[in-house]
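Removed: one protein chain of the complex. Kept in place: all other protein chains.
And then chain A:
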């Protein structure tokens, strides 16, 4: 198991150290300027150690925001307290922020004032089956938000051939629901729809065409996995507030929202002409936002002239790239940029890595075609259900990574 845990700043000074055993051997992850390192000399479960370090980052971020040297120093007492709770003798314990926040607070613990019931509620929650949610949550208005966030990943050969494309999607839920609500989430999963299709032929004809094939998905720990395995239904009691309900990956029939067509011409040894065309490839009624195209330039660039039809473009010498930004762009449109890059003559043999052109965007639909079909809510004790809950669903498609 984990023998000890350290947090270092970029100079290698120790900010936090907690030693459980006398061990050596390092695992580390980096967040901005901060290194989190776990040490061991046993044959530990390496995947678990890394997962734990990420989780630890999440927990810290949930408590005091950005993980920076300053924040860590400001909260070191809190961090020790958290560590004490989430890692015992190197064994990760309950690390759900929802549960932790019930008894580890930034104002110090007021345990002395807790009643006996409150205490046992805390302990049963921390150790219980539903460790991610506490009892007795009340909202005047029951409300939930579903965000379907997708990122499109595309690998292209230099010849413009698509080598592989996949969408990695996340369904993020923000729940503000009272009591212990039972939820059931449904989407246009091909397997489910085909299964139902056997019973009711009508539905197949209506929605069968739009169903999507999901290659694989993973769920937040609140989802009953055995039920998903047997019935492929997604049922759960959600944590309070924001959490990631599921992650999924699809590779079939992906709508690529844009096409990028680059054209590079070398004029002599000191000049480069670049032309890039982007075409939007979705319904004209929809608007893509925050479009940014990044065209890398050689290291020996001395000057750049750019002309673009739409948006703003700038050469950023420090980043070795031309950055072209477009605020909005409707579907089925086309736009282009051309640039002349002056190069300094060099005899530097070091080759330019020729990084690819990259593009960022946000579109208001799910490129995989995923649709939320329903989210049923039922709370047996407080007895409110579906129609008492206000639901919001949003789709966002983004560029990958």
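Definition applied: a contact is a pair of C-beta atoms (placed from the backbone, for glycine too) under 8 Å apart; a residue touches a chain by one contact, two chains touch by 3 or more; residues count from 1.
In this text, contacts and distances are computed from a predicted model.
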{"item": "Identity of the absent chain, which is to be given by its UniProt protein name, from \"AP complex subunit beta\", \"ATP synthase subunit epsilon, mitochondrial\", \"AP complex subunit sigma\" or \"Serine/threonine-protein kinase 19 isoform X7\"", "value": "\"AP complex subunit beta\""}
{"item": "Touching residue (missing chain; options A:15, A:180 or A:323)", "value": "A:15"}
{"item": "Footprint left on chain A by the chain that the document does not show", "value": "1, 13-17, 19-21, 25, 27, 29, 40-48, 50-52, 54, 70, 73-77, 80-81, 84, 88-89, 91-96, 103, 108-109, 111-112, 114, 116, 119-120, 122-124, 126-129, 131, 155, 157-158, 163-164, 166, 168, 215-221, 224-226, 228-229, 244, 246-247, 249, 350-353, 355-356, 401"}
